[in-house]
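Heads up, the thing below is written out as structure tokens.
Yeah, one chain of the complex is gone here, protein chain that is, but the others are all in their spots.
Naming follows writing order (A and B), and every chain is counted from residue 1.
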Amino acid sequence: MKRKLIGALVGAAVMSMAASSVYAQKGAVKLSGDMVKIGVLTDMSGVYSDLGGQGSVTAAQMAIDDFKAQAKPSWKIDLVYADHQNKADVGSNKAREWYDTQGVDMMTDVLNSAVALAVSKVTAEKKRVLIDAGAATTRLTNEDCTPYTVHYVYDTYALANGGGKAVVKQGGDSWFFLTADYAFGHSLEKDTADVVKANGGKVLGAVRHPLNASDFSSFLLQAQASKAKIVGLANAGGDTINSIKAANEFGLTKTQKLVGLLTQITDIHALGLPTTQGMMFTEGFYWNLNAETREWSRRYFGKMKKMPSMLQAGVYSAVLTYLKAVQTAGTDDADAVMKQLKSMTINDMFAKNGKIREDGRMVHDMFLVEVKKQAESKEPWDYYHVRAVIPGSEAFQPLSLSRCPLVKK
Amino acid sequence: MSEIFGVPIQAFMGQLMLGLVNGSFYAMLSLGLAVIFGMLNIINFAHGALYMMGAMFAWMGLNYFGIGYWWSLLLAPLAVGAAGIVIERSMLQWLYKLDHLYGLLLTFGLALILEGIFRDQYGVSGQPYSIPEEFVGAYNLGFMFLPKYRAWVILASLAVCFATWFFIEKTPLGAYLRAATENPRLTQAFGINVPLMVMLTYGFGVALAGFAGVLAAPAMQVSPLMGSNLIIVVFAVVVIGGMGSILGSIVTGLGLGVIEGMTKVFWPEASATVVFVIMAIVLLVRPAGLFGREK
Partner (left out) sequence: MSRQLVGYAILLALMLVAPAVVYPVLVMKILCFALFACAFNLLIGYTGLLSFGHAVFLGTAGYVAGHSIKVWGFPPELGLIAAALAAAGLGWVIGSLAIRRSGIYFAMITLALAQMMYFFFLQAPFTGGEDGLQDVPRGKLLGVIDLANDYNLYYFVLAIFVFAFWLIHRTIHSPFGQVLKAIRENEARAISLGYDVAKYKLLAFVLSAGLAGLAGATKTLVFRFATLTDAHWHTSGEVVLMTLLGGMGTVFGPVVGAATIVTLQNELADKVGSLVTVIMGAIFVVCVLVFRRGIVGELDALYKRMTGAR
């Protein structure tokens, strides 16, 4: 009796499974002409929460409000957000759920390369739009490119090409790398090393540290022993902050120059100027650059009590650009919007003459900045000298080198 | 420049010194853990979070109350110790009769709570805490560069460790403590207030962690995650040294710090795992630990 019952149940399950292959997908997307829903997926509480996090949500909301004020659209715009906790499965599940059950049309921020890659795949599967303002990996516009992903603010190539090239040209021709021992660090180190060598510099060595290492002193000792002029930090967030602190303690900064390959103004604020003065790196945004950036950033500061990172400013621009594209295309259908996105020129406080290429890469000017000395800083957050503007055409990987199948060669 | 094993002597000596610094932290933390385990039979998973609290209190003291480094060295451990006593009285004391594992689980939960609260308040980017005036700069010894603060850390931790060992092994109060560990019933029968001892022991063990936290604040970032990064390694140290052995924890902590430092020179990627490999080997060969006694 028991066996028969179980058999019947299992059989029912198998049959249901076979039958469901013709089951229409529940919750199929209704392309609502009247409502656009934007999802900000970010790290709200972890290592990168100051780079994106609540700031990104605020920036997105500001973009929606500004768009409504300028363009007065007849349709509704809604914002949802979630914390992916730096876990790819949480992020991917959330993306799927948003697309399947909440009618989200576009996602943005999505920092953390692992999460970004996963969300990019889901976005392509469900035919929505991802404008990623937070992640670093160049894979998003090379091997893993899709017709539905835009890589907005920066990538490891731009970081390398900006900081690396400029520093070599200014005389920093011997390098030693301190690298976070995972994919992001490796690729950042490789890209930067390539740039250094291509510009006549030498790479004297590298040392890899575990992610979230608690102590960098031993690695920095090796950096000192190498006698390289430049110590390149191929890491981010807490690791960068730790490395810089330790470098100061060991007097490394007296004889060598630190180049943070991914450093943000929030990191500088956490470390303080006396520790970071003289550091040079690539930035995608600086609040104090011109009147437009100042105006926007002060509004942002009013809400967040911090100045924005390039990711947060990028989210603002991404959302604004998307909404403009939807308005022009007249629909939130992903194919139509993507076509519009790739044909428009982006001009706002974040980017001038920004363009989105076939591979999804948004090309805009980057900046080489140097951190001010304490005495030179006139007000809180006044941290950078902008030493050079790196034009978009030079900052990012040329289309001819792209490994993206979408690019026609 | 002369070399040892193919590595420039400056780098080698530098790593040795750093290994000692790390080892000092391991020693202090594992000392607290060992004392607590010896007395309470509880594996205090919250030890990392309490270490973090010590650093946080120092930071908060400085930024909210203007309390400087030297006062923090005294006050923060006291605050953490007080927190520990509250924890012991309100939660831990109900677990002594149960399987050891419940203590582990409870303190694991506590660690999550403490970290979550601080993370919620302060994010994870870390707060800056500058090195006190007296210790800025370094001694240039020729064959290596010795930051003054790191040297102080080694001295302070050695002093504290030695003081603790002396107290427990050589003083009457320490003797009562050891007696209470071996045989609580009998010790109580002699009129010694065993529950009070237990409570104070836990408080003292975590105060040690708090002290380590204050020492760490200028050297590493003060972040809610600083404890969880460290705690598993410290566990391994305690297991290798032998739980319940004071001397074992100190020597093992310092030794493992040095070994880790050496690994960083010759094979950096393995530096994260070397402690675990050693732990696995020790557990197979001598399960009570290098200095422990089988309980």
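Here is the rule we go by: a contact is a pair of C-beta atoms (placed from the backbone, for glycine too) under 8 Å apart; a residue touches a chain by one contact, two chains touch by 3 or more.
Since this is a predicted model, take the numbers as computed values, not measurements.
Although one chain is omitted from the display, it touches the following shown chains in the full assembly: A, B.
The chain not shown here is touched by just one of B:Phe25, B:Tyr149 or B:Phe235, and that residue is B:Phe235.
The chain omitted from view is touched by exactly one of A:Gln70, A:Thr101, A:Asn290 or A:Gln374, namely A:Thr101. Across A:Asp109, A:Asp181, A:Asp267 or A:Asp359, the residue that sits in touch with the chain not pictured is A:Asp181.
Checked against the hidden chain, the listed residues A:Gln61, A:Ser113 or A:Gln340 yield one contact partner: A:Ser113. Mapped onto chain A, the footprint of the missing chain covers residues 1-2, 5-6, 9-10, 12-14, 16-18, 20-21, 23, 25-26, 44-45, 80-83, 85, 87-90, 92-94, 96-97, 100-101, 113-114, 117-118, 121, 137, 139, 144, 181-184, 210-211. Chain B meets the missing chain through residues 43, 91, 94-95, 99-102, 104-106, 108-117, 119-120, 232, 235-236, 239, 269, 272-273, 276-277, 279-280, 283-284, 287.
Here is the rule we go by: only the chains that are shown with their structure count from here on.
Centre-to-centre separation of chain A and chain B, using mean CA positions: 37 Å. Those residues of chain B that touch chain A in the complex are listed here as 8, 10-11, 14-15, 18-19, 21-22, 119-120, 123-128, 130-131, 137-138, 145, 147, 149-150, 219-221, 223, 225-226, 229-230, 261, 264-265, 268-269, 271-272. Chain contact summary for the complex, chain A toward chain B: residues 45-47, 49-50, 53, 181, 207-210, 212-215, 217-219, 221-222, 224-225, 237-238, 241-242, 245-246, 249-251, 266-267, 270-272, 275.
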